[in-house]
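The structure under discussion appears below in the form of structure tokens.
Only a part of the assembly is drawn; its chains keep their places, and the rest are absent.
Should a chain be cited, it is by its letter among A, B and C, assigned in written order, with residues numbered from 1 in that chain.
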Amino acid sequence: MALVPPIEYETASPEVRTVYDDIRATRKTDWINNFWKVLANDPATLERTWTAAKEVMAPGELDALTKELVYLAVSVTNNCEYCIHSHTAAARAKGMTPAMFKELMAVVALANATNRLANGYRIDVDERFRAPLEP
Amino acid sequence: MALVPPIEYETASPEVRTVYDDIRATRKTDWINNFWKVLANDPATLERTWTAAKEVMAPGELDALTKELVYLAVSVTNNCEYCIHSHTAAARAKGMTPAMFKELMAVVALANATNRLANGYRIDVDERFRAPLEP
Amino acid sequence: MALVPPIEYETASPEVRTVYDDIRATRKTDWINNFWKVLANDPATLERTWTAAKEVMAPGELDALTKELVYLAVSVTNNCEYCIHSHTAAARAKGMTPAMFKELMAVVALANATNRLANGYRIDVDERFRAPLEP
């Protein structure tokens, strides 16, 4: 059980309801998951986190599915159980097939392995990899 | 300086050369980066890691660029300097624009933050998120 | 269930009892939590860990509550379920209000995010930040 109770819409303060309304409108569903209902105990963090998530996860240079896959990859690396479940569901809703999930896990596993080979051997960064991203 | 010296093609054993040749052919470039040249000190690990990377990073259900973005996201989360540089370069070569890199960093930051909110508040996984991926 | 069973006072060896007695006296309670009862399977580690905890967590330049908040922040970052629960309780006992807990989580989330922005962009440390702590 979470350290603070989830707050339902019915008993929420106006400022929390404003966020819930936006979550519902953005996602086109009445359902609100526990993450937001627990964060609602701290309205400032709820509002800031939702606004950031809405902004960052919206399609831009990267499409919405790619962003969900990246989110899931980070959550698996950090072993956040809640986030793995919620972002697997979110990625599913945005088009991730089971086959894509499996390939994603394979990439995450590979990266976690090679990260340690590079760090363990203390491999020097090749000069040409140091080029800045922009001229 | 790496804990063991990079091995150049010219002085490599036949089994290492076979891997180098495959790296060159697959990537259509003569250049081999330090990661492989250092791993070449352990030919079995070189061969196994290269084969895994070639297999896992090839386009499949996910395209090659998406895989590089995921790889980079994991490397940033783990703070592997070598891997951040090498996979930024790899992603660039596969089409990542600077704008995409910036969005990627924003997603990685957000996920690392919310992972801790979910874990810190001990938020319960919603029942409907527990549905298996496949029927 | 823990990999080794918790050891109760009644069946503990004299050396373990000495630690238990000190825990009870220091905390002014007869109750001993599972962490120590499981560590009691390795009396040397029990003794060393308790002594370190007693020394390090005692008020000094930092007060006892600040130390508990830091402990909790680390445990959330590492996702140690046991430690999050036990140090939330410990911080509560030392004066952490629910409002403080929520602010703490917000700081932990922010730090985990910005840590990745700094590492991902490979931001150079500003010269003036490198000044040693002491002259």
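The rule is simple: contacts are C-beta pairs under 8 Å (C-beta built on N, C-alpha and C of every residue); 3 or more make two chains touch, one makes a residue touch a chain.
Not measured: the values here are computed from a predicted model.
Counting every copy of the one repeated chain, the full complex in this structure comes to 6, with 3 of them shown.
We adopt the following convention: only the chains that are shown with their structure count from here on.
Because chain B and chain C carry the same sequence, their contact can be compared by residue number, and over half of the numbers here are used by both.
When every chain is reduced to the mean of its C-alpha atoms, the one closest to the centre of the whole protein set is A. Centroids built from CA atoms put chain C at 28 Å from chain A.
If you average the Cα atoms of chain A and of chain B, the two centres end up 19 Å apart. The centroid of the Cα atoms in chain B and the matching centroid in chain C are 34 Å apart. Contact of a single residue of chain B with at least two other chains is seen at positions 77, 81, 85, 108, 110, 112-117, 119-122. Against chain A, in their complex, chain B makes its touches with residues 1-4, 31, 33-35, 38-39, 45, 49, 52-53, 56-57, 60-62, 66-67, 69-71, 73-75, 77-78, 80-83, 85-86, 88-89, 92, 97-104, 106-108, 110-126, 128-131, 133-134.
On the side of chain C, the complex with chain A involves touching residues 79, 88, 98, 101-103, 105-106, 109.
By the touch criterion stated above, chain A contacts chain C in their complex at residues 3-4, 41-42, 44-45, 48-49, 78-80.
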